[in-house]
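Removed from the display is one protein chain of the complex; every other protein chain stays in position.
Chains: A and B, in written order; residue numbering restarts at 1 for each.
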Amino acid sequence: MSIWEYANPKKFLATTERVMPTLWISSAALISVGLVWGFFFTPDDYRQGSTVKIIFLHVPSALMAINAWFMMLVTSLVWVIRRHHVSALAARAAAPVGVVMTLIALVTGAIWGQPMWGTWWAWDPRLTSFLVLFLFYLGYIALWEAIDNPDTAADLTSILCLVGSVFAVLSRYAVNFWNQGLHQGASLSLDKEENVADVFSNPLYVCMAGFVLLFIALVFYRTGTEIRARRIKALIARERLEA
Amino acid sequence: MIALLFRDLKLALRAGGGFGLGLAFFLIVTVMVPFSVGPQSELLARIAPGVLWLGALLACLLSLDRLLALDWEDGSLDLLATAPLPLEGTVTIKALAHWITTGLPLVLAAPVLGVLLNLPVQGFLWLLVSLLLGTPALSVIGTFGAALTVGLKRGGLLLSLLVMPLYVPTLIFGAEVARRGAEGLAVQTPLLLLAGISAASIALLPFASAAVLRVNLR
Partner (left out) sequence: MTLTVTDLSVARGGLPVLEGVSFNLRPGSALILRGPNGIGKTTLLRTLAGLQPPLAGRVEGAEEQVAYAAHSDGLKPTLTVAENLTFWASVFGQNGIDAALDAFDLQALRDRAAGALSAGQKRRLGLSRMLVTGRPVWIMDEPTVSLDTAAVAMFANAVRAHLGQGGSALIATHIDLGLEAEVLDAGLFKAKPPALDDFDGGFL
């Protein structure tokens, strides 16, 4: 039994279809519990008032925006090294989810920033890095869409993802250097004295877990779609070949 | 390899080679800036380093889609891939030829255009140095983008979309050197970072470009 068995599209489809209902339900449950808990059963912050509660959308989506790219990096590497088609298709499936997460993080950030900083947008390093990440996502998706041959597309996008990751990290540091910003420090971290208070962090954890499960569910679902699309494409090509 | 370099330079200089187009574009963009932001010389002096860097970057971008596409269309790329030259060498030479025909003229023209934008006197040296260090990175990164999109029919726009985010660090550090130079501040840190990005790109990216080109050729 090894994880590579799931590189077989059939096996992957069969397994994910079994776990899909659980994933959908548990992510929906976690997100609703987390959001209801966060929105209605936490106190207002003494400085930020009730605006602070957007954190329950902002932080989980920002988390997934970065981790989606990280997942694409890993699956791209698996494709480049082991050439498992499911891996490449999973990377393709994750990109639109990642771009939406990035967009949610940017929009909720703007909505939060308006009352707090008095502006919708500032060229703060964190905000700017997310905008750059958004551009990377767009380029990656556009390249997938532009190429007909699926294997070529998988190869090219994988290399773009690898090179892009390096440049994304570089951009992060460049942007930090370029402008020290307004954004507060990380809301949650393991080694910091001052974190978000427990009343806020507990529902936040629930929301984050919900977003992680939602992301996994969406990626499984979309990968299944990609696999079927690939299969149809292959069958059509095969018919042409036989004719 | 030298033969390839000379051929590319010769092609750029002959009719239809597009030599000087990037330079003309750089000039046009720079001339357009005062029209869009107004003629106040203090304002122009303040934005001059950034505008010149952005103009150089755009002019560089403009010529990228011909970098490999012409060789792809006439079959030279297939033949070069079967030649004794490693493909990594080929793309490096292509990037070098691009830099000589596009990047270097931009560097040399930038001070002249700096005059048009009221660039402060102490800024000229650092503008020149930052462009000299940064434009090779633009060429090498651009070659990677050109290799990615070489097989595509309408690759031009996609090429810009792919390459622009990769240009972000170079632009930030390059323009920062030029800005600090113009304001008389210390430039050492961004200058070293810019040089680092250029050096690392030149050393590593040709491998990625060659890998991508191999995929596109098969």
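We take it that a contact is a pair of C-beta atoms (placed from the backbone, for glycine too) under 8 Å apart; a residue touches a chain by one contact, two chains touch by 3 or more.
Owing to the predicted nature of the structure, the values given are computational and were not obtained by experimental measurement.
S.K.: Quick one: which of B:29, B:44, B:60 or B:80 touches the chain that's been left out?
M.R.: B:80
S.K.: Could you please point out the subunit B residues that touch the chain left off the display?
M.R.: Counting only subunit B, the missing chain is touched by 2-4, 7, 10-11, 14-17, 71, 73-85, 217-218.
S.K.: By the contact definition given up top, give the residues of subunit A that touch the hidden chain.
M.R.: Touch set of subunit A with respect to the missing chain: 7-10, 83-86, 149-151, 230-231, 233-234, 237-238, 241-242.
Simple rule for what comes next: only the chains that are shown with their structure count from here on.
S.K.: Report the residues of subunit B in contact with subunit A in the complex, numbered from low to high.
M.R.: 144, 148-149, 151-152, 155, 158, 161-162, 164-166, 168-169, 172-173, 176, 189-190, 193, 197, 205, 208, 211-212, 215-216, 218
S.K.: Using the touch definition up top, name the residues of subunit A that touch subunit B in the complex.
M.R.: Counting only subunit A, the residues touching subunit B are 132, 135-136, 138-139, 142-143, 146-147, 152, 155-156, 159-160, 162-164, 167-168, 170-171, 173-175, 177-178.
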